[in-house]
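The complex is shown incomplete by one protein chain, all other protein chains being positioned as in the whole.
On to subunit A.
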């Protein structure tokens, strides 16, 4: 059995993956399947080295080339994945070097994605890594559809929310409201802070998506203005007073730049003065930076552990060889060592991974009216929406060239633009305004036109 295959340098991976595995085919059933590593019995239809599949077919995108991203790229490459891409908009800084081991002192200032890709390709023969030095929002949605699995090494809720919405937008439901397996885009998401971290598997339509479990996050620290202005009690209050209130009073018009050391020093000095006034200890320059820049304390070992856990899950998803983590692992190395896996449940009413926000319209409603409606609809709250339909741009807010090209669609009835199909799915990207916060977002919209006779079912509509 093993003799039939050419000996490869990663003999253990060969044994691990000695089963044919389609990415999301008939073998994919996360709730039920458990395969043993040393499979000694082979089914009648034979087998093929899954490592060849991994080499030729599996395409994995790593989002982020920082603490988690560097480790993810190394682990995935060593594990046999041949086609990787990595996207990151940042440049390398000195404070990255304590854990982002692919970077050297002389790399400071260069784009993370490019240096990371280069270094891993030097170390692991046969892997190809394409770097993308840009924001995740700068890519077309279809860019993300090219990948079999998306691995996330991000450091913010907003970024995760965005990628989650993109991956879930590919999910289609059939006429029985069941998610279609072949449209599921699995994601593996890692996050770390100090000695703590998490790794989770998101399979849109099966497991909860990022939005389904957004309540897991504690409320983001936001000091009430009256506390900052009147009754500070700790060092962070003094710092935020200087940063959010005093700065504007003194520098009206000039934006505060957290990367400008003079600005930071000014905030620090003001915070010290205020702390002295109120007899509050603990204001240091380091704390000032931490509060103002929202610095996340980070060490190499936590990133290594979480990224490796994510890589294991990526391997399992790609090969269908073993039961995946179900579905949220938390890790805590502060007091000894503690890990726990929790099985969270999908929110069936989720606006992101569910069948989509249901919008009923008259056939006369124009695209412009539709876009305006999205601003007010409490389930969407999206401004400056761009609309796509089965990959076709109906209206793009940017860039100017595309805006000009699609502007004439605004006056046309949406019903006509959607090929006069009684109901179908649209994607809207734009700025979502929720709880006083603006962030880039994507929403799946299920449009149903009223008063059409003989509504065709989704299957036929999708096939048109």
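Assume a contact is a pair of C-beta atoms (placed from the backbone, for glycine too) under 8 Å apart; a residue touches a chain by one contact, two chains touch by 3 or more; residues count from 1.
The rule we apply is simple: contacts and distances are computed from a predicted model.
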Margin query: Out of "Ubiquitin-like 1-activating enzyme E1A", "Fructose-bisphosphate aldolase", "beta-aspartyl-peptidase" or "Large ribosomal subunit protein mL37", which one is the UniProt protein name for the chain not included here?
Written below: "Ubiquitin-like 1-activating enzyme E1A"
Item checked: Residue among A:83, A:148 or A:307 that touches the chain left out of view -> A:307
Notebook entry, point to check: Looking at A:221, A:255 or A:334, which makes contact with the chain not pictured?
Noted result: A:334
Note to self: Looking at the full complex, which residue from A:95, A:156, A:342 or A:408 touches the chain that isn't shown here?
What the structure shows: A:95
Checklist line | Interface with the unshown chain - residue positions in subunit A | finding: 9-13, 15-16, 36-38, 71, 74-75, 78-79, 94-95, 97-99, 101, 104-105, 122-125, 194-195, 286, 290, 295-305, 307-309, 311-312, 315, 322, 325, 329, 333-337, 339, 341
